[in-house]
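Rest of the complex left out; these chains stay put.
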Amino acid sequence: MLLQVINPNSTAAMTDAIAATARGVAAVGTSVSAVTNTGAPASLQSHTDEALAVPGMLAAVAAGERAGVDGHVIACFGDPGLDAAREVARGPVVGIAEAAMHLATMLGRGFSVVTTLGRTRARAQELAVRYGMAEACRAVRACEVPVLELDGPGSAAEQRVLAECRAALAEDDADVIVLGCAGMADLTVRLGQRLGVPVVDGVTAATVLAQSLVTLGLATSTRQELAPLPADTLAALDRAPGTGAPDPRRATVPR
Amino acid sequence: MLLQVINPNSTAAMTDAIAATARGVAAVGTSVSAVTNTGAPASLQSHTDEALAVPGMLAAVAAGERAGVDGHVIACFGDPGLDAAREVARGPVVGIAEAAMHLATMLGRGFSVVTTLGRTRARAQELAVRYGMAEACRAVRACEVPVLELDGPGSAAEQRVLAECRAALAEDDADVIVLGCAGMADLTVRLGQRLGVPVVDGVTAATVLAQSLVTLGLATSTRQELAPLPADTLAALDRAPGTGAPDPRRATVPR
Amino acid sequence: MLLQVINPNSTAAMTDAIAATARGVAAVGTSVSAVTNTGAPASLQSHTDEALAVPGMLAAVAAGERAGVDGHVIACFGDPGLDAAREVARGPVVGIAEAAMHLATMLGRGFSVVTTLGRTRARAQELAVRYGMAEACRAVRACEVPVLELDGPGSAAEQRVLAECRAALAEDDADVIVLGCAGMADLTVRLGQRLGVPVVDGVTAATVLAQSLVTLGLATSTRQELAPLPADTLAALDRAPGTGAPDPRRATVPR
């Protein structure tokens, strides 16, 4: 199968990192293409950033559909445009916040989210309510490291994320940590080892969930709010600013 | 004071009707300017429609701010882009679903929303939860009349709206009716007379609420998620497709 | 229009302050009469105080109706007798806790209430749940200043209220402050300036909301629990201890 991972922001280096992370957990027979939302802000750290990014991201979903993609991952922890993407795609669409939160509930009674900037906390809390996690999500914590300053293992950023995770375990009645940004994916394993609790990253979580849904032959319902879009809406999407078809160089060959 | 009512879709006739409705309830000393989101779909009847409309709507908010607007109304029942608009504006921003639902709770224990197409029902239900109305909102009902086919008093559309309102009163344990589309505003009084219960329209509700907030000197908090946007985000808004400054011809003079 | 603001307690000086506050935000064309519930306790600081105050307050509502009042404000943060008042009045009735909480949700994601005595906290929390604010109301805090010891700007009481507001902002994840007593209204502007966040006072909030409802032609539903009262119940109200018709000297002339 072919999964498309969409980086809703315009930072190509982040797309590369996300793609590598996703491919690292894909099953034999699953290819992962990755696409950058080139017309979007460099990172999505406000409601306005998200609003500006969504039209291009939806265009990427539509382009992916035309290219034969079987399932989509939206790789930003605000799950921007998730409902709209489900209208556009025939195959399943999974957001990384959604994926991480759902898997976290199977690993312990409560989890805390550790995210980047404080101003994104409320969005994560709103998603937790939307996904039925009002009780399971014990807290959303910010380490106040901007998305684009997240660095890999060994960095000062990692130290701040680690410190916030430790605070979560000490204070929040949490059994599990959910990382609240696609840019934290490469810290997952090290954080898990240091903390001694499950640490769930959304990019990997959404990749295996999208793959799971495609494997089961499941796609978004087309009833009610998710009924197919009229042709003029789809046409409008093509005129939206942002990306075109997924970059073919990014598509992996089946392993 | 100067209020700006934004029609998030691109149908100018609808803007005119909304403007007239809003002006009809504004206090002496309150001017209402109205603006059409010219780059948006003709009506917003899906999540994708909303996503495509929001960047232009936010640009209208920003343009209104530059023109000295004191408060904003978002005149679409999905309250699209409300959180983002609050980041952009200094003054208060009120959505019409929000306004209608809040006022409805002061008139009875429960209300039902009567809206246009069934595919928009879930968005209204999601907003009800967001606004704390999970218990008060007894049902969201669709009369399956598209937004642009809503006609004024005496039309077949009015009959279908009326029938759905009657069904709500008979079956939903509702004390109050909330009209779920800006395009239904001109039916409000007649429906109220026929039904014998309070009928709340969002455009008028949001206008008086925005006016109320400005009167009290209240504006959106700037803490946490609603902190002022960085300059580059505001600059990106200016490049968004859609409207410019509010059309000066639309501004009423103080009565 | 004519609004009647009812002070449910028997302290006339507080009625005067409340009346002045309400008139300060009323629109041109809106008159505000104010009435003291002369048979009630001097302040309402327990469930028993509220119970003793309600019959007289309802008599004031009934007297106001006979005097042609268009809408009523119940100016005590416990919103005592609100449901009953809605049975008695033809026009809308708005409680100050209700009004402040609803407006607060339009200014930020969460608010904290700062009230007088700790023993009134649970009532405010119960109202928050009733109004759908279980999630939005982050905390109810008491500054342990009795109602009748609240003093104006510059007093020690103001310092304690200010300190509790600051604690709310530091600890409660609140974006907005709601003042939990009608007697705090004159502190609102100064607190807002010092705190740098929206501070919502219930008296002004309820006044503009009652005015808004009357402007929209909206009044309490008469369905189900709010059906008109039988004549003997209304007659019993006339025999209730407390106030008579609103004091005509208190009615302002239209500005």
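Each chain carries a letter (A, B and C) given by its place in the written order, and its residues are counted from 1.
Keep in mind that, in the parts below, contacts are C-beta pairs under 8 Å (C-beta built on N, C-alpha and C of every residue); 3 or more make two chains touch, one makes a residue touch a chain.
All of these numbers come straight from a predicted model, not from anything done at the bench.
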Full complex copy count, 3 shown, is 6
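Just so it is clear, only the chains that are shown with their structure count from here on.
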On C-alpha atoms only, rotate chain A onto chain C and read off the angle in steps of 5 degrees. 120
Which chain's C-alpha centroid is most distant from that of chain C? A
Indicate whether more than half of the residue numbers at the chain B-chain C interface occur in both copies; give same if so and different if not. same
Just how far, in Å, is the C-alpha centre of chain B from the one of chain A? 31
How many angstrom lie between the CA centroids of chain A and chain C, rounded to a whole number? 46
Averaging only over C-alpha atoms, locate the centres of chain B and chain C and give their separation in whole Å. 27
Two-or-more-chain contact residues of chain C, please, as numbers and ranges. 109, 135
Would you tell me which residues of chain B are touching chain A in their complex? 41, 46-52, 54-55, 58, 81, 83-84, 86-88, 118-123, 126, 129-130, 224-227, 229, 232-233, 236-237, 240-241
Quick check: in the complex, which residue numbers of chain C touch chain B? 25, 27-29, 92, 94, 98, 102-103, 105-109, 131-136, 169, 173, 175-176, 189, 192, 196-198, 200-201, 204-205, 208-209, 211-213, 215-226
